[in-house]
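One protein chain is absent from this view; the other protein chains keep their places.
After this line comes chain A, so read on.
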Amino acid sequence: MKFTEDHEWLSADGDIITVGITEHAATQLGDVVYVELPEVETQVSKGDEIVVIESVKAASDIMSPLDGEIVETNDALADKPSLVNEDALGAAWFFKIKVEDPDAINEYMSEDEYKDLVGD
């Protein structure tokens, strides 16, 4: 698993990368009440804002960490956005992206590097 400075986690299975946010980010956001996900088959570029997470107090964006195509989104979040608070690293994944260059993931941080960043 890799981590971005924007508190996303990336998990690779071949050329399919699953993306979610970290427990640290979920804690900072507070109770999540709504998640707006991208459409499947959307072509995205690294840095595109593709998910909106609404917590009780505020809305925040998450960006695509890589270039590729959205191949699946997590419909469970529509009915139960609180999954983000309950299981950020597992059941609350946001989208799967099919990338042309799976090695691009390696530019991101390891778990230890991420833990240093957030001071856990």
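Here is the rule we use: contacts are C-beta pairs under 8 Å (C-beta built on N, C-alpha and C of every residue); 3 or more make two chains touch, one makes a residue touch a chain; residues count from 1.
Rule of thumb we're sticking to: contacts and distances are computed from a predicted model.
K.L.:
Using the UniProt record as the reference, specify the protein name of the hidden chain from among "Pyruvate dehydrogenase E1 component alpha subunit", "Sugar ABC transporter permease", "Acetolactate synthase small subunit" or "aminomethyltransferase".
P.N.:
Looking only at the record, the undisplayed chain corresponds to "aminomethyltransferase".
K.L.:
Touch as defined at the start, partner being the missing chain; which of A:52, A:71, A:105 or A:118 qualifies?
P.N.:
A:52
K.L.:
Would you write out the residues of chain A that touch the absent chain, in ascending order?
P.N.:
Spelled out for chain A, the touching residues are 30-31, 33-34, 36, 52, 54, 56-57, 59, 78, 81, 85.
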